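Can you read through this structure? Questions will come right after.
With one protein chain removed, the remaining protein chains of the complex are shown where they sit.
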Amino acid sequence: MEKDTNESAAWTKRENESPIPKHERRASEKDIRESIAWAKINQDVLKSMETPRKLYWVILFFAFAAFSVGVGCEVYQYQNGMGVSNKNNPHAWGLYISTFIFWIGMSHSGTLLSAILHLMHADWRKPIFRFAEALTTFSLMTAGLFVMVHLGRLWQFYYSVPYPDERGLWPNFQSPLLWDAMAIFTYLSSSILFLYIGMIPDLAICRDHLHEGWRKNLYTWLSLGWEGTDRQWRNFRVTYLTIACFLIPLAVSVHSIVAADFAMSQQPGWHVTSFPAYFVAGALYSGCSAIITLFIILRYVFKFEEYMTLPILKKTVRLTFAIAMIWTYLNAVEFASVWYSHDQASKDVLIQKVIGPFAPFWWGMIFCGSVVPLTLAFKRFQTNIPVLFVVSLLLNLGMWLERWMIVAPTFSHGYYPWTWDHDQWPGFVQWGMVFASFGWFTMLFMGFCKVFPSVSMYEVKEMVYHRKLHLKKSETAEQGAH
Amino acid sequence: MIDSGLDRRDFLKVLGWGGAAVALSGCGNTSVEDGKETVVSYVEAADYVIPGIGVYYNSTCAQCDAGCSINGRVREGRVLKLEGNPASAINRGRTCGLGQAGVQHHYNPDRVREPLLRHGDKNEVITWDKAYALIAEKLSGAKGDEVAFLSGGVSGHLKVLLGNYLDSIGSKNHFVYEALAPAVVRAANKKAYGVEMPRYNINKAKVVLSFGADFLGAWVSPVHFSQQYAQFRKGVDGQRGVLIQVESKMTLTGANADRWIPVRPGTEGILALGIINALGTASGDIAAAVKGYDRARVSKETGVPPGQIDKIAALLKLRSPSLVLAGSAAEGYAHGSQNAAAINLLNQVLGNVGKTVEASTSVPFPQMAPAKGNTVALKSLNDGLAAGKYKVLFCYAANPVFTAPGAMKFKDHLAKAGFKVAFAHYLDETALQADLVLPLDSALEDWGTQVPEYMTEGAQINIQQPLMEKLHANTRGMGDILLALVKQRRAEEYKSFDDYYAYLRGAMLLNKNALGGSGADDDTFWNETLTKGIVKLAGSAGTLSGKASAAGLTLPVPSAADVQYPLQLIPGVTASLRDGRHANQPWLQESPDPLTTIVWDSWVEIHPKKAAELHITEGDIVEVTSRSGSIRAQAYLFPGIHPDAISVPLGRGHEALGRYAKGYGANPFQILDAVFDQETGELAMHETRVKVSKTGQRVVVVKDEGAAGGKQMGRKIAVLVTTDEVDLSKEA
Amino acid sequence: MHRLLRLSILLMGLSVAVSGYAADAPQPTLTTEDDLGPQVVQPIEFPHDRHAGLRNPGDPLKGGMEIDCMYCHTYARRSAVAGIPPLQKCIGCHQSIETVRNKPRIQELFKYWDAKKPVPWKKVHDLPDFVRFNHERHIKRFVEQQNRPTQEACGYCHGDVKQMTVARRSKALSMGWCANCHQKDHPVTAAGGTPVGNQAYWYGFQKPVADAAGGEYKAPDTNNIKAQGPNDCWQCHK
Partner (left out) sequence: MSVSNLLENWAQFRHFHPIDDKPHDPYKWAMSIDLDACTGCNACSVACYAENNLPVVGKEKYQHGHGMHWMRIERYWDEGLGVAGGSDFPDHGAQFLPMMCQQCEAAPCETVCPAAATNHTADGLNSQIYNRCVGSRYCSANCPFKVRYFNWYDYPTTDNVWPAEMNQQLNPDVTVRSKGVMEKCTFCVQRLHAAKGTAKNEGRLVHDGDVQTACQQVCPTGAITFGNLVDHESKVHKQWQSQQVELDKDAQVKDQKEGGSGLRGYRIFEELRPYPSVMYLERVRESAI
């Protein structure tokens, strides 16, 4: 241990000595420095969990205040009826459902990073997957709230839960909404499990660094007696891999099923075969851009420059760009299939989006979702943190607009022209609820960062170890060549 | 329906499911409960009263004067719904939306419940005895001709009793006022056919050419005409009837026409003469009279293309019999009588008289025949009030403060009357001006008889009877009030009648034989009468007199454009709101206007071309200014109106009446000019010229129509075929 | 395999099995004697046992009078709503029963009668407002068509009222409870019952197949059909 620390100190020293030393140039292209000391990893990560600064509380307070707005809106809506949210016939859904899809979509990033890339042995995911997984869990929790808020009779929500009841009734298993509820619940519980199990070795580290207090008890309890024995590691890896495998189809199914809410219906603009793929692509897209946003924030706030390095960011950005292009393509496919379908009603919906009352939002979506990501194609922007921060926010705005553009135009221009309605603008209750969802998410996420390690210590160590091995091997090979 | 001999009065006494304990279904408990709700039983119950089972009683709809018989469903002592009585030849089991809303008149929360003595804006609740005493006191200080009685159309025993009462006072001042009565047409009909209202057989006509007669909407007896219309569409001899509607503002009937012809306002008569000319079948003085009306001139003056006139003439020639109707659009001008006469002439030229225009049957009891309302009555009353002639004024079933043209200044003149008594259901605009307001029973809790003005098969007397107990203890029936008042003066004569019910029963039994009850004993006859709700009478079939003549027919050339007031104001009469007396029935307020689909508000119909000229778009608040005043309302771009005219619907714009009426919309009565028909002296409703200006304010028009307007966007929703594409004979 | 994995598989399997069994098992009947509603305090403590209970041959003054339910509750067979007998009904008999005339309850009754006021009875079997139970149909079916004793037929839902004083709810009256009965197969030609028309078929949502060839609508063979109560939500919820 001590040796490691010395080595690390030596690194620092050398960096200070030369303006652009050879290693450093190489290091800037590396995902992580091989020589980083394990103790430093522990120290840095645990430091992020220390008693928060004042600013933390201020932000948390604002997040809570934002959430309270939503609570207020919900109480108001609960007491007076859905009408206060300014929905109507035909605009039955509004922002609740579009924001619901938005948050569900956001949740896909964590699975992508932690499960898919895990299986693909892309080890650069290791320093960032933990918070991405937390992002998944919390955005699912946020999305779940919207399902509840959306119901006209929240107090009877259990009618759509399948359980053997006294009435002898079951919910309608044909309804995509029911699949939705089930898929989300399964995904949420699996995500929590995945997040938790992946955290056990880290929780043990946390436990070992503490001597008393509620945290000690919490970590002791949660780490399930982790000792780091070989057998534990072996079992851990099997379990982790199993859940990862399980999670991938779930993630895909969740958003496919959300897509099915629309695609299984009969409405123009919704009844589209490509919707599941389109939704999943959109989900990964918004998830990735959310990861970029949080990446930048965490890197800055917790000074995680050593772990959340620019090369990793660059990889994430490139992944985002690729997904953006897939999404753009799927968008084009959707429009083309509508346009050549001879389905006048669907065409009308599309026309309304492009040149009708929804045009500003629709073009905003195209701009944010398809044009803005083009900046990510340029190398110099790929590591430019201020630009990326703005771009990632814009991308998410675009994705939010996309969801709204899926929901609203079909309602306002359905099959039946008599009920067409252009002038529907969500009421303050709806906006309040959307606003609150960000507060709620921020609250959860900030709480997580302070209670749990937002960077996976053991995986980073693993990564460093692997890299070091690799470096040694290549050095040996180099020497051998000489 | 009751077949038992139980007396209706007894029934009413036992009825009542414990008064106020009425359980609303659905908004109460949501789980199985024990011992929380009270269930109130009957004290005594008639055999036929079973909780949960509806009992049906026949009565007469009082929402308008058409005299439709209704059948009320009563459950647990509450009347729930009105249906048409299938036995009535007028409505044959059907009703209109207005009739449906009759229950909302009855249950209206804004009904007057106590006799009120008004001091300025304050109400003092008084007893009936005090109210009667007050009337007696005021009457004692007035001579007979200083007493005036203003009423809407009345008929039946109420009319008799009212006549007797006025007689007892020594007053001849009974003013029968209806704001929207077809009075000019009545006069023209009298001239042309010898009867005021002949029987129109729309169902027998192959072509109906209607000059603004909204017989499907609000004209004379719409439910009856609607049924005839349905038969007419099915066709005589398999030939589907053709409806051509000539009017400047599209009415509901116009919207159902095969051809709707927007004619320049006021030139209906010219077009009629033009058609006679084009027919070329007239001879004698008629031919001479129409000689000048060649198609070029008629087309120029009416704005109807010459080809159209020929087409109409050709169709009328080809398909006979036809029917030509003169409606409110034709009669509403200073030359309204001439218009109506020209139109009636067309009917005569076409030989429809005797075929589709038949004499109606008259009621064998002339004293019960309806006193038909008109606007001449209002004018003479107004003149009298202005001169301060009346010390006591009674007002019943009319709301002249709301419906009198603004130019008449009726409200100001009314203040000159010494003591004003209003018999009212609501505190309407007129009741607010009264000194004494006497609360009336609703039509569903009152007794009465009614003789409809427009009768279909033979003559009939409609029975109005209570469908349930009174809602409010202190309201009284108009008959009961009149009886009490007449007893003040002729106590001896009326002492045998405890109440109006007894009077009615006595009067009916007196004429039992004439009423078709010969041989039956009194109770049987009476119960049967009540059960049926209608007394059908043989009546005497009238004959049409009068022959076709064009004598005295002069139609003015349409005047040149008025620069200051360039537009003609057409007050729109809608089927549900009419003259506004029922505006406090929320179903009617929320029932979209069929043509514009607007609810809860007034609007100004402007032709899109005219609107573009004036830079007006939908939802602009515009100010409509006439020589007599101005109102503000939202603009609605409506293709079914002549570009030289605008239309504002009547019935809204109340300043009183109740929570569902007050403050909604504008009242175009206020800006009507006091122009009168030259012959009859009736108010010329369509003769007000206005200008329209934008105020700069905008609102969202509250209507049912969506953003697509009336377009189907290429979808097959309401589909249309022409007669050459369809074979109606294949239909079952 | 690892212990944890084995354990979790075991647990999952177990939970699937248990929930499957629970879901597939017939619902427990909620209509035991213990499932009584609360005791309701009525303005007059009406003794159902005295009116409808069995006669006591030894002492006629103590036992019941075996009055048929429908003697007083006449509306039940004629209307969906059972209602409460009019006061007139009570008085009709009691004005000529001098023996009990001075009992406090009867005096109370006459007080109401003299004031011409209805007795404010409390509803004992109060279904939610969105549930519409049709008394008439049940009585027609069980009493008139199948000749079951009135007290038995009424007792299906109201319990053994003849043993109660003030009526008390003794059945769950919950939806599952109602549906339970509606799902039972009742042979149409039950003892004493006669199939009327093709009524069998109105009871079921089991629809006999119409004659395929002619397309003509044919009454099914009622002998082989067991009827169920209607199984259509709109039957009770409108």
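Observations on the model:
As written, the chain order gives the labels A, B and C, with residue 1 at the start of each chain.
One rule holds in what follows: a residue touches a chain if its C-beta (ideal position, glycine included) is under 8 Å from a C-beta of that chain, and two chains touch if they have at least 3 such contacts.
Just so you know, these numbers come straight off a predicted model, no measurement behind them.
Across the whole complex, the hidden chain's contacts among the shown chains comprise A, B, C.
Within the whole complex, the absent chain has one touching residue among B:D121, B:D237, B:E492 or B:E725, and that is B:E725.
Of B:D383, B:E590 or B:E655, it is B:E590 that touches the chain left out of the display. Taking the complete complex into account, A:L169 is the one of A:A122, A:L169 or A:V451 that touches the chain left out. Among the residues C:P47, C:P128 or C:G155, only C:P128 touches the chain that is left out of the figure.
By the touch definition given at the top, subunit B reaches the unshown chain through residues 22-27, 30, 52, 75-76, 78-84, 91, 93-101, 103-104, 107-109, 216-217, 222-223, 226-227, 229-230, 233, 240, 242, 244-245, 250, 252-262, 311-312, 315, 471, 575-576, 586-592, 594-595, 597, 599-601, 607-609, 639-640, 643, 659-660, 664, 700, 702, 704-705, 709-712, 714-728, 730-732. Touch with the hidden chain on the side of subunit A covers residues 80-84, 86-93, 150-154, 156-157, 159-160, 168-178, 181, 261, 264-267, 411, 414-416, 418-419, 421, 424. Touching the omitted chain from subunit C are residues 20, 23-27, 80, 128-130, 132, 134, 136-137, 140, 179, 183, 196-199, 201-202, 205-210, 216-217, 231-235, 237-238.
Throughout what follows, only the chains that are shown with their structure count from here on.
Separating the centre of subunit A from that of subunit B, both taken as means of CA atoms, is a distance of 67 Å. Centres computed as Cα averages put subunit A at a distance of 56 Å from subunit C. As a whole-number value, the distance joining the C-alpha centres of subunit B and subunit C reads 52 Å. The set of subunit A residues that touch two or more partner chains is empty.
Residues 2, 4-5, 22-23, 27, 30, 174-177, 179-180, 183 of subunit C touch subunit A in their complex.
Note for the complex: subunit B touches subunit C at residues 18, 23-45, 50-53. Those residues of subunit A that touch subunit B in the shared complex are 344-345, 348, 412, 415-423.
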